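All protein chains but one are shown in place.
The chains carry the letters A, B and C, assigned in the order they are written, with residues numbered from 1 in each.
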């Protein structure tokens, strides 16, 4: 398992007139969580794109349990439960507030695609090598 | 069954550097579909809020099949398969492009809440009356 | 002078907890106004980009006079007061609500750039020809 925590603060722009974070904005929070999770391995998602691989989201599932509010300092927990075997990677993501209450939980599936051909491609080798130690052989 | 179609055009702001609509923006497209679906009954969501009922999203599930691109004229199909029995309402939503290709399909669950108490409340009576004819007794 | 009107409806996502449209979202409304203004000439901004010319914004000035609210049907007035002589184009933009109250007025300056070289380039000839009739020689 590979798990990271990232923090961000809710912006005024992200609230709506229900006085909470607009439900669509969690996609951005999840994105920040995934990007920082990869950076924590010593690779940036930007590097991956520059090496010719893009990672479009193909599936997103979100459960909204409690609201996030303006100026809340949120913690995004991003978890890989399995080492990707092929072109598919699945992140489990949770958002907590400062009282450590779980606000939102999600699951996001992305594909690795060759940017030039738009065809599925396996996870880049440098990313695999960095992730391998977190998934010891059973 | 109650089904409506709504159109909207992709804004430049909604694209990202992958040259497609950012995955998080479909939540807004779905919102537009639901709001116009309710307006089509002769009630606006704004009226519902002003009558003291809010409708937070509690669940969202999205599958991304094909990309939407800048300036595409999209059609949002919004479907209620069942008449809500209590405080829970579930919308099925699909996004098509001008070539009638299905780009995205989703399912969004919302609750009816009393704005003052934040407690679950049944679907407002005026909305029920408007929807009833689309769901004849078996 | 060349002037067009475009309508759009305020989305829930675009409000903030002050119960009005977030100030930053007017940039999107202005963008919609400019894009539809060009489309009204029989050319789409998408075509311009595909022909190798991009139009980055280099200046924006906005005055916020009254608030736009959720579900308001807004009218965006987009005006070219002068035919561009070179790589610079300046739009005057106003946002009105359904009571015909002026909510926001803005001025946006864009450059025509060659997408490949990122260098300034004159307004594309097809756009010039379409605009010319609105600016008769004095």
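Points worth noting:
Note that contacts are C-beta pairs under 8 Å (C-beta built on N, C-alpha and C of every residue); 3 or more make two chains touch, one makes a residue touch a chain.
On a predicted model such as this, the values are computed, not experimentally measured, just so you know.
Under the touch definition stated at the start, the shown chains contacted by the missing one in the entire complex are A, B, C. Among the residues B:2, B:70, B:96 or B:111, only B:70 touches the chain that is left out of the figure.
Here one chain is not drawn; of C:63, C:81 or C:101, the residue touching it is C:63. Summary of contacts with the chain left out: across A:28, A:79, A:105 or A:126, the touching residue is A:28.
The missing chain lies against chain B, touching residues 12-13, 15-17, 19, 22, 24, 70.
Taking the whole complex into account, chain A touches the unshown chain at residues 11-13, 27-28, 31-32, 35, 44-46, 70-71.
Within the entire complex, the positions of chain C that touch the omitted partner chain are 18, 20, 22-28, 31, 54, 56-65, 67.
One rule holds in what follows: only the chains that are shown with their structure count from here on.
Separation between the centroids of chain A and chain C, computed from CA atoms only, is 35 Å.
Centre to centre, using the average C-alpha position, chain B and chain C are separated by 29 Å.
For this pair, chain A with chain B, the centres built from the Cα atoms lie 25 Å apart. For chain A, residues touching at least two other chains, in rising order: 22, 24.
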